[in-house]
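What you see is the complex with one protein chain gone and the rest in place.
Each chain carries a letter (A and B) given by its place in the written order, and its residues are counted from 1.
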Amino acid sequence: MACRTEAEPSRRPLDALACTSTEECPTAPTGSHSVCMVSDFFYPNMGGVESHIYQLSQCLIERGHKVIIITHAYGNRKGVRYLTNGLKVYYLPLKVMYNQSTATTLFHSLPLLRYIFVRERISIIHAHSSFSAMAHDALFHGKTMGLQTVFTDHSLFGFADVSSVLTNKLLTVSLCDTNHIICVSYTSKENTVLRAALNPEIVSVIPNAVDPTDFTPDPRQRKKDMVTIVVISRLVYRKGTDLLCGIIPELCLKYPDLNFIIGGEGPKRIILEEVRERYQLHDRVRLLGALEHKDVRNVLVQGHIFLNTSLTEAFCMAIVEAASCGLQVVSTRVGGIPEVLPESLIILCEPSVKSLCQGLEKAIAQLKSGELPTPEKIHGVVKTFYTWRNVAERTEKVYDRVIGEAVLSIDQRLDRLMSHCGSVTGCIFALLAVFNILFLIFLRWITPDSLIDVAVDASGPLSSWPLPQCSPRDKMNPHSNEDSET
Amino acid sequence: MCDQPVRNTNEVRWQKVLYKRQPFPDNYVDQRFLEELRKNIYARKYQYWAVVFESSVVIQQLCSVCVFVVIWWYMDEGLLAPLWLFGTGLASSLIGYILFDFIDGGKGRKKSGRTRWADLKSALVFITFTYGFSPVLKTLTESVSTDTIYAMSVFMLLGHLIFFDYGANAAIVSSTLSLNMAIFASVCLASRLPRSLHAFIMVTFAIQIFALWPMLQKKLKACTPRSYVGVTLLFAFSALGGLLSISGVGAVLFALLLVSVSFLCPFYLIRLQLFKENIHGPWDEAEIKEDLSRFLS
Partner (left out) sequence: MEDERVFSDICGGRLALQRRHYSPSCREFCLSCPRLSLRSLTAVTCSVWLAAYALFTLFENSVILSAAIFITLLGLLGYLHFVKIDQETLLIIDSLGIQLTSSYASGKESTTFIEMGKVKDIIINEAIYMQKVIYYLCILLKDPLEPHGISQVVPVFQNAKPRLDCLIEVYRSCQEILAHRKATSTSP
């Protein structure tokens, strides 16, 4: 019940701070951290970063840490919400500028973020995604407040054009005093180290994970007399939809028993429809449009082969999900993809129509001759590769390492900014850092830390949240949206 | 990965794969780190004289603007009879028109499928309309002060130079915008001339020098590079001569500008190439090299 769970935290101090149930204090508080995940991208927005943050937080809570999430308001969803197992989410009313990312002035978010960091007694700030302005803001403010910071980079960037030069400069500034950086693949690590001019020792590689129980094979769903190729991606240039437009007619003319199922939506959908129209392939190419995450598995299991045509990818979750459903994966050899699956499970091709067609033909030939392992066998192999528990364990190691590090003093921080980020940018941002510190001093004078009520923990060792088994199953608490005003 | 006890790391070789639990810490840096890094693989090598030759397009355009302003000044001072300018312009246009077809032996005309009759028609239509509207042009900017007109013309001509299509593949290039700005400048300046006939001839001249002349230049450059260099030199010297007759200091400054654009800038570009450091690696977005339009058309 909503009201019950709302009332629960406040009941806790009445119990005279004694742990009433033994299970509520499973870990010694010394080993546990208070982590604040910050990113512009979180549910109800859907995507790789969002599910990463959610799953990682859940596994960290399970391991006895206190985790809260800060993101910006999505429509009517503002204020404070609780998700499963007492995962507390702050939806801050900040203006969204572009692509669900908030605007940044480096200052305007300080009062709220500082208030939350103080009331939740946060010790580690974990920011996600280099596209998120809020994540960078949080790193900056975190350092101003003398907290430890960790950053996870989920994407790859080039170095060639003007926009990437600028964003790379900003990343250099943002990560210059971050304690530790997490990348999702080795290629992503190389990329981030180069972009932000980092010491590679402070960059860890922790891959993403998929929930293997969500992606189980079901060979009965496949059509026996047909070969079905599944493609699930956003239909945009970066995902190689143009290549797909070349592959479809080429292969459909060659193999009369070939079917395509394409899931996803995007600006390039129109050219797929044109190809389908031109070659009269309406019965063989199905365009499903945007898919919900829960439907992905049901689409995947209908296919024999999964095709990924991305032109750039840090860590491709889609191919792991497909392999987990027992499909043979054919993919372009770009970014971190070669690191993700062993060669027995994936056919890697160059990003060209010719090479991808060859790869697909090889897969079809193997399929017809029965050389491919059974879906169950593939699933059995893949499910051991990536689990969220493992990710959480490794992330916890990063936290353990970071918490022991010394926080740079103000002058050291300014020195580092000026020496590390180039003379002009360094000086500008050092000046901004000084302003930020002055702003923080002003805020501390207006509302001293002693006036900020310490929040009642919903997760972590001092949690007053009910045990996970009896926790409410509904993920979102529907009754906290009336109370958010700005 | 790291909860396994660290075994003898010399025996186990680190692999760049994520699916294996390897006995290395997560922040392990192997010797193979960044081994796929490549630098400057697409960098172009420039030849000095080739760059100088390419810079002649800029020279030509600078000279066009200069010649235009000089002619306008002469008209404004009453030193140049409008009919004389009209006659010369018409004659040179005719010569240019014949040359335009002559250079490539009429191939371009066959390709576009445009008849001479159509050319004549559009020329006539244009001249008649400009002539008819020239009194309007004359009085159009009467309420605007002369200083504003001059300032506006300067900005428009600068804009013309900035947005002109010099052959670079950049977002800023827009030949329509550039041509429009030049015509706007010419209309502004023409409206300050004494009579409507002057205005008409000034605008016609602007069309000739800003719209038709670059087309001929392009063709000259593509087909007969040698003669193009000659034409550029001739044009530059005549522009300088014209400017000299108005202001000696201006001519010297203009000559310096031309020299720096054609000789110093290419030299500087080639020097700066030595410092180029373009990084490439597996993280780059792959390029689709094939022509995919055949599937769609």
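Criterion: a contact is a pair of C-beta atoms (placed from the backbone, for glycine too) under 8 Å apart; a residue touches a chain by one contact, two chains touch by 3 or more.
Note that the structure is a prediction, hence the values are computed from the model and not measured.
The hidden chain, counted over the whole complex, makes contact with A.
Among A:38, A:60 or A:116, the one in contact with the hidden chain is A:116.
Checked against the full complex, the candidates A:48, A:64 or A:79 give a single residue touching the omitted chain, namely A:79.
Screening A:36, A:59, A:92 or A:124 against the full complex identifies A:92 as the residue touching the chain left out. As for the chain not pictured, it touches chain A at residues 1-3, 6-7, 9-10, 13-14, 78-80, 90, 92-93, 111-112, 115-116, 119, 447-448, 451, 453-455, 479-480, 482-486.
Simple rule for what comes next: only the chains that are shown with their structure count from here on.
Of all residues in chain A, those touching chain B in their complex are 156-160, 180, 185-188, 190-191, 193-194, 200-207, 238, 240, 242-243, 245-246, 249, 271, 274-275, 278, 311-312, 314-315, 332, 334-336, 338-342, 351-354, 385-386, 390, 393-394, 397-398.
By the touch criterion stated above, chain B contacts chain A in their complex at residues 1-3, 16-19, 25-27, 29, 33-34, 36-37, 278-290, 292, 295-296.
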